[in-house]
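In this view, the complex is presented without one of its protein chains, the others remaining in place.
Which chain is which? They are A and B, in the order written, and residues in each are numbered from 1.
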Amino acid sequence: MQITVTVNGASETRDIEPRRLLVDFVRSDVGLTGTHIGCDTTSCGACTVLLDGQPVKSCTVLAAQANGREVKTVEGLAEGGELHPIQAAFKEHHGLQCGFCTPGMMLVGSSLLEENPTPTDEEVRWAISGNICRCTGYMNIVTAIQAAGQEGS
Amino acid sequence: MYPSTFDYSAPEGLEEALGLLSELGDEGRVLAGGQSLIPMMKLKLAAPGHLIDINGVSELSYIREANGHLAVGALARHADVSSSETVSRHNHTMSSAAPWVADPLVRNRGTLCGSVAHCDPEGDWNSVMLAVGASVVARSTSGERVIPITDFVVDFFTNSLRPGEMVTEVRIPKYQGPAGGAYLKLERKVGDYATVGVATHLALDGAGMVAEAGLGLTAVYGHNLKVTEAEEMMIGQAPGSELFAEAAAIAARTCDPDDNVRGPASYKRAVVAEYTRRGFAQALAMAKEQS
Partner (left out) sequence: MTTTHEPRTSPEVGGIGHSVRRKEDDRFIRGAGNYLDDLNLPGMLHMAILRSPVAHARINGIDSSAAMEIDGVLAVVTGEALAAHGLAWMPTLSGDTQAVLATDKVRFQGQEVAAVIATDPYIAHDALAFIDVDYDELEAITTPQQSLATDTLIRDEKEDQTDNVAYTWEAGDQDTTDAAFASAARVVSLDTHYPRSHPAPLETCGVVADVNSITGQATIYMTSQAPHAIRTVFALVAGLPEEKIRIVTQDIGGGFGNKVPVYPGYVVATAASLLIGKPVKWIETRTENLISTGFARDFHMNAELALDSDNRITAMRANILSDQGAFFSDAQPTRFKAGLFHICTGSYDFPSAHVTAKGAYTNKAPGGVAYRCSFRVTEASYLIERLVDNAAREVGMDPAAFRAANFIKEEQFPYLSPTGFVYDSGNYHGAMDKAKEMIGYDDWRARQAEQNADPDATKLIGIGVASFTEVVGAGPSRDYDILGLKMFDSAELRVHPTGKAILKLGVQTQGQGHETTFAQIVAEELGIPYSDIKVMYGDTDNTPYGLGTYASRSTPVGGAATAVVSRKIRAKAQKLAAHLLEAAEEDLDWEPGKFTVRGTDQSVTIQEVAFAAYTNHPLGMEAGLEGVTYYDPPNMTYPFGTYIVVVEVDTGDGTWKVLDMVAVDDCGVRINPMIVDGQIAGGLTEGFAKANMQWITFDDDGNCIGSNFMDYLVPTAWETPRYRLGETVTPSPHHPIGAKGVGESATVGSPAAFANAVIDALWSRGVKNIDMPVLPHRVWGALNDVPISP
């Protein structure tokens, strides 16, 4: 079947099998490899993208379901070469180590900040609790998201 | 880990969806949130021949009050339930449970109706629905049935839908007077299934006696379990720790949990009892705030 998805503002049309997962569409068909795969059970959030602005696990959405809709990936966070505040904050506050969970964490964080620019430690932890990080122990991720909120507000 | 091949349709209206469902028979399967179905397909535990994706059927996306009940449409996501003021105003058990379903990202996709239809004994929603006396609206090309939740939940991953039917709505009765409820879930981490989950619901009459009592259990039986004996025993009684302890004892002996890596049956029974006591105590505190 043919689908057209707006990915980071660009219209992407491809012929796909109905069973194709959105994460494979994004990574292999569109070629945006910043979205990662960390598990098979909808557990880790490494594949997080924003679907019509909402964070979802793209390993558990069919590409077909994104037909006619908007997907934003980590590559779409920076605008016009300017880093999104959350990107700058992750670097400034050492919110990443190996970098594998980072795209998902930043997308969830940016989505949280849209609704609540000044989240508490607990609110941030709750929001990112669908995303696993194995390196950082989360403390600096929380700090980075909070700092990005301060920066943006 | 990829799903097997299947055909795919994305109807834009309910009638079209029901038509497809009727036409496809056993081959057809409704895809709503997909947060249980797609993982099962990836693990090859499910291999439907044709998916009917109802995400475009926007008429099913609602949470509203209607005719003395709360109506949750088939496209209402867990996150919608969690943030709904209508829900928090009318049903404490539901608003208590919603944040503990899966994880925040899954809640953005997964639906309450889908979870109810899935009938996973480790799923949270059916215990809540059993406790609050919900009913399920099933539609097909030949009409609509309203099925009490006790008749809808048949067994392990088994509901009473007939071929060609889909769940379009879950109805939760509203109650009069002071009421409260809670869902207590022992999960090892966010996103985990319940080791034990206990849904409680309590409504008081004008004299402060128990007018309604609801008790539903997760993960301690072949399906979500309504503890009718405890509920009936509580009606008309004075609410308090003694009554709740009695209900807890009934719940603990009514359930039939497995021994597994989450603990022996004796442990789970103990937690059922503990959470029944705690849940009703919380429900009572809420109800008292309103009286």
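As a convention for this text, a residue touches a chain if its C-beta (ideal position, glycine included) is under 8 Å from a C-beta of that chain, and two chains touch if they have at least 3 such contacts.
Treat the numbers as computed from the prediction; the structure is a model and nothing was measured.
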item	value
Sole residue of B:192, B:229 or B:246 that reaches the chain not shown, by the stated touch rule	B:192
Chain not shown, touching residues in chain B	1-2, 4, 44, 103, 186, 188-193, 195, 261-264, 266-267, 270-271, 274-275, 278
Residue numbers in chain A that touch the chain omitted from display	17, 19-20, 27-28, 32-41, 43-44, 46, 73-75, 77-78, 83, 87-88, 90-92, 94, 96-103, 106, 121, 124-126, 128-142
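The criterion applied here is as follows: only the chains that are shown with their structure count from here on.
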item	value
Distance between chain centroids, defined by C-alpha means - chain A, chain B (Å)	29
Touch list for chain A against partner chain B, complex	1, 17-19, 21, 40-43, 45, 48, 54-57, 59-62, 64-65, 67, 108, 126-131
For the chain B and chain A complex, residues of the former touching the latter	1-8, 10, 31, 34-35, 38-39, 41-43, 51, 53, 55, 99, 102-106, 108-109, 190-191
